[in-house]
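Okay, here's the structure, questions in a sec.
In this view, the complex is presented without one of its protein chains, the others remaining in place.
Now for subunit A:
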Amino acid sequence: MSQVKLKKFLLRYYPPGIILQYERDGVMKQKPVDLLDLGPGVDIEALCSQVIKQEPLVSENRRPALRQLMGRLLEKMAETQHHSFSLFKLWDVETGMERASLLGHKAEIVSLNFNTTGDLIITGSFDHDSRIWDVRTGRCVHTLSGHRGEVSSTQFNHAGKDEPCFHGAGACVNAPLCLQVCTCTLVLAPLCLQGAHACVNAPLCLQVCKCTLVLAPLCLQVCKCTLVLAPLCLHGACVCVCVCVCVCGHTDEVLDVAFDAAGSSFVSASADGTARLYNTNTGVCAHTLIGHEGEISKVAYNPQGTRVITASSDKTSRIWDTQTGECLQILEGHQDEIFSCAFNYEGDFIITGSKDNTCRIWKAATATSQLLHEHAVASRGTTGML
């Protein structure tokens, strides 16, 4: 007579069922039990009895375990099938209520930003697209496609004012190991870009200038649209083909980009451990910020545009002078790599978020002072990673 002993219940969600793991003569085996009839309204007790009756492995004293497993299967079935990353929600800051769900992306959204007036949002997604959304209606105003890889970072520039012109930047992987950051210029109203004869059909029509990117294998480029060649009308929106001026620099993937408040310069951060400051109009690299011993995953300007902060996998953040490109201070203290960093609105506080599950708030004496003192270490649970 062989020895049979039930060892474990395993749960199988799709199709709903329980897998019995048992030992026969010292060998582990599995037997699936289908529970296809399980659904809301089904008598769980009756179903338990049925399983106990049919399966010699399952005895009456296993009933509570069975009941629990079926409960979990029912819970899973009640979950909506559409738990994709393709939506993100818009929350009202004052009421804390959900205002809208913005649907459209087909993969994880990894980047999101408001414009300065707060009426538009730009998102970047793993589905290779960027989208611009109207905050008020929750509708997608425009889809910026063209990238051949994940869009890891998107930014509006903050030029603002009455100028109905903004920039969106996205990073794109075009060839294996080649990542490019391009800045696309979007024109919101009949307005010419550097002498271009833009044909806009209706006011508030979005004009998308597509970048033609110059590709060089293993070369990382920051591209900027400078010239609009010929406007083509397409589906009522004008698509212009631009010539890019490519400024090579980084030797590895570009992971983040940021404009300064005026929109006149931008900074890129790369896995090669450097950040670079560029003039938006000329595309000339003003400074290369060298010092980090690991990749830089995040960069940010202070509101005054005088400082840049970088967050790196070498567990430090660094503050840089945008005029001279010098490293003013190294913020040390995190136990693990730093993923995120930001200035507050006044530019006198810095917050960093790390894989070590902590955020740290750093105080700057004044936005222009050269020394920053670590003020407080706020370990607040699991705020770190994503």
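Annotations
Just so it is clear, a residue touches a chain if its C-beta (ideal position, glycine included) is under 8 Å from a C-beta of that chain, and two chains touch if they have at least 3 such contacts; residues count from 1.
Just so it is clear, contacts and distances are computed from a predicted model.
Protein name for the hidden chain, per its UniProt entry and selected from "Tubulin delta chain", "Ragulator complex protein LAMTOR4", "ARF-like GTPase" or "60S ribosome subunit biogenesis protein NIP7 homolog": "ARF-like GTPase". Interface note for the absent chain: among A:Leu6, A:Ile44 or A:Val110, the touching residue is A:Val110. Touching the chain that is not shown, out of A:Gly17, A:Gly104, A:Gly138 or A:Gly333: A:Gly17 (per the contact rule at the top). Of the candidate positions A:Val51, A:Leu69, A:Val141 or A:Leu255, contact with the hidden chain is made by A:Leu255.
Panel shows subunit A; residues 12-15, 17, 19, 32-34, 36, 81, 106, 108, 110, 126, 150, 152, 253, 255, 271, 295, 297-298, 313, 337, 339-340, 385-386 of it touch the chain omitted from the view.
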